[in-house]
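Reviewing the structure listed below.
One protein chain omitted, others in place.
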């Protein structure tokens, strides 16, 4: 299982490295990967009937974070969608982007995305789920911004990443909260503690965080605006990520958490309200768009709204409807997107008003479009009809507000139907304009995938039992559906649901024939643009940019000493404040002091004098000489206070440093004579304060009792274990040998740096 | 003696910082070295200082007995001394390089702040 998930990542690397063959004629090869995975998952489908499959992998067991995987109905549905539609999209993309300079990169991103998506739906651990969740956001960022030479692509990719990233961040908070509240990160074990979580005092926060993640990812109002923007991505991406899979990740999350956090009033009401608003808002917006992909984007948001809404209703019927509708929508929407992509690819435009009569030149595409549109409309005998039936069934029997909910659902479905017809039927109907006469059918890789998807929509519609027991019921059980509901059927007899379906169809068709999509209403809605969530987000980010600019300029003066001063002032103030407030400074004469002998005092005096000389002198040779005196005196201190190794090292290093200085220094100019008394005084005060703080801290540290356990260990074991009598050396080469190895490596790097700096020839330097 | 060392550490730190705040590159280097010495002394002092009993096991003994200087800070400082040599060498060469480029010892001439984006 883990291989199935990770294969996408491996393949991504291979794809990245094999640019040439992919660009030439081997573009179809990447499609083999999702196909294989699809077959693999499909073969596991029968096993699902006897309960979910679980796969155990350890990751960070000490923190309760395992890479466990679980394949239940919900995961299976998503896996099949991801790999199945993935196969189509990979094929489609290989033709759509044929010869593109960065096709290999595209496949790399795409397979990373696929792997991340698979990992996310299979993860049985909140942390794992979160990691894959973020990976989908990141790969989506690269895919949206694939045409990275266009400004709008970069902007919209960034927007999508900002929104989904912010949501992901909150989701992480939610995962940690849930994990610490329940004591487990395993989703499977969370099912058992659902009751505890719902009673938890922080339940509201958990909901908030999970919702934030789900709503941003699934483009729910008010975070919907990144999705239409994401349509700048190449169409295969739109078909794959932004209709069938990634945007459904939020739905997946909500569905996954329905049995854990769901079935409470806050959960249901929030989801119903947000889903309802999203449905109506975006369905209404889709009327005003003339770009095929934008129409589809808004109708996708509407469909996602329906799903959130259904999860919000939360009855058994609603859960079943949601389970079925995920599949219904994925099938027709991916097909419609691909059709729109073909039109764009062949004619160069996506404007609904311009595309007409194309059915005559590319009939298989038209067939795919027609079937998908019919399914989206919910015409009887299609899978969409069954999906819509279930939705109405669910809203009609909702525990409260049944009529209102049904009205909302009917209205939305009318608009969705309209959008589907616009994309799937209008471009193919009517007279073929002159300029499109010479068009002909594109390669099979472009039109087979949408056709298969659309046909599946019909096949499943005619034979609902194909999907019912094996898949949809499994999904239904895994998202917490309990009651037994009647099987999916083509025909339910004459009842209210059928009446509502009829109303939807008739009203939608009327709308389609009477109202051509136009931007006529745009000025009206544009007035409100200033208050749209998108505008507000942009404003906020601008303000943030301004602030950080100001902040950066404030602290980044570019003067090294300004940086040093800021750091020193901060440390001094912070530590000084703490010292003044909390610490009693005293000097314990009895325990701390060891007598000052004459040579101590002499050495001390010499050091002081040397330091003074090195600071005050205006001659460089004096400064270096006094520095070396400081070094040698410290060396003496090491000798006196029983550190012969240190003394030897200090002595030799000091000698070498002097040589170094002598070599370099005379090529540097003499000290600048800058004697601003005020500045010197200011710096002196600052430095003195800092020195005082350090001294006091050292004093405090000395006053604290210390344990000598580590030293004792080395002292006792140096000879016994390491057969050495010089404990310091034994530590360096034996006990802490690894540190020393790294240290000499660091020194090597320093030497390399010196070597390359000196040997490097820069144009403006001539003497070297 | 601890008292003197405390004062010494304070002075080393203070002068080190003071020199780093100067405009001259060479003074910056001197400050760096003083600061390094101060840090070494700080570690040395906090490990506890002992006179005349190095952490070396006697000819006939198997373990260190009685009062002995702490070997842990000593090995830390030994490492630090050697590393600081590498650092000094690198810093000197870097300054030399910069000096060759801008022909001045004044750090102010080095100023190229990130201007607004």
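Read from first to last, the chains carry the letters A and B; within each, the first residue is number 1.
Here, a contact is a pair of C-beta atoms (placed from the backbone, for glycine too) under 8 Å apart; a residue touches a chain by one contact, two chains touch by 3 or more.
As a working rule, contacts and distances are computed from a predicted model.
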What is the protein name, per UniProt, of the chain that does not appear here: "YCII-related domain-containing protein", "Multisubunit sodium/proton antiporter, MrpB subunit (TC 2.A.63.1)", "Cell shape-determining protein MreC" or "Carbohydrate ABC transporter substrate-binding protein, CUT1 family"? "Multisubunit sodium/proton antiporter, MrpB subunit (TC 2.A.63.1)"
Per the touch definition above, residue among B:4, B:45, B:64 or B:82 touching the missing chain: B:82
Touch with the omitted chain, as defined above, among A:14, A:470 or A:744: A:744
Residue, one of A:314, A:341, A:508 or A:724, that touches the chain absent here: A:724
So which of A:280, A:583, A:640 or A:653 would be touching the chain we can't see? A:653
Tell me, which residues in subunit B touch the chain that this view leaves out? 54, 56, 78, 82, 85-86, 89, 92-93, 96
For subunit A, the residues touching the chain missing from this view: 644-645, 648-649, 652-653, 655-656, 659-660, 663-664, 667, 722-726, 728-730, 732-734, 737-738, 740-741, 744-745, 747-748, 750-751, 754-755, 758-759, 768
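Keep in mind that, in the parts below, only the chains that are shown with their structure count from here on.
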Between subunit A and subunit B, tell me the centre distance in angstrom, where each centre is the average of that chain's C-alpha atoms. 43
Interface residues, subunit A side, partner subunit B - complex: 545, 549, 552-553, 556-561, 564-565, 568, 587, 592-597, 600-601, 604, 607-608, 611, 614-615, 620, 623, 627, 630-631, 634, 637-638, 640-646, 649-650, 653, 656-657, 660-661, 664-665, 667-672, 674, 683-684, 686-688, 690-692, 694-695, 698-699, 701-702, 706, 708, 710-711, 714-716, 718-720, 725-728, 731-732, 736, 739-740, 743, 746-747, 750-751, 753-754, 757-758, 762, 764-765, 767-768
Note which residues of subunit B are touching subunit A in the complex, please. 1-28, 30, 33-34, 37-38, 40-42, 44-58, 61-64, 68-72, 74-75, 77-79, 81-90, 92-97, 99-101, 104-108, 110-114, 116-117
